[in-house]
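Only a single protein chain was left out; the remaining protein chains are all shown in position.
Let's turn to chain A:
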């Protein structure tokens, strides 16, 4: 049983690391939002794993709170990104993606 938990922890750690990498790289704020959603879901999985490993129910209410807070965060950032113009500079796009979006706008 311990082996299963070690493997699960390893998978969740890699997932969280990938999500943080994408949240750092961007390129747009919405990519970061999606990455942080994945990170939150991974945290929920880790807390669930802890509860399953120790057979204790004390951390379960945290899961309820997390599943609500993640939603509020992503919706807020999505609204904020929708009201923002690209050339105002908060979103920094690297050249290849920039070319593609310019093409799309034409």
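Heads up, the rule we're going with is that a contact is a pair of C-beta atoms (placed from the backbone, for glycine too) under 8 Å apart; a residue touches a chain by one contact, two chains touch by 3 or more; residues count from 1.
In this section, contacts and distances are computed from a predicted model.
Chemist: Look at the options "Tripartite tricarboxylate transporter TctB family protein", "Succinate dehydrogenase iron-sulfur subunit", "RNA polymerase sigma factor" or "Multisubunit sodium/proton antiporter MrpG subunit" and return the one that UniProt uses as the protein name of the missing chain.
Modeler: Not shown, but named in UniProt as "Multisubunit sodium/proton antiporter MrpG subunit".
Chemist: Extract the touching residues of chain A with respect to the undisplayed chain.
Modeler: Considering the whole complex, chain A reaches the absent chain at 1, 4-5, 7-8, 11-12, 14-19, 21-22, 28, 30-31, 33-35, 37-38, 41-42, 44-45, 48-49, 51-53, 55-57, 60-61, 63-64, 67-68, 70-71, 74-75, 78-79, 81-82, 84, 86, 91, 97, 100-101, 103-105.
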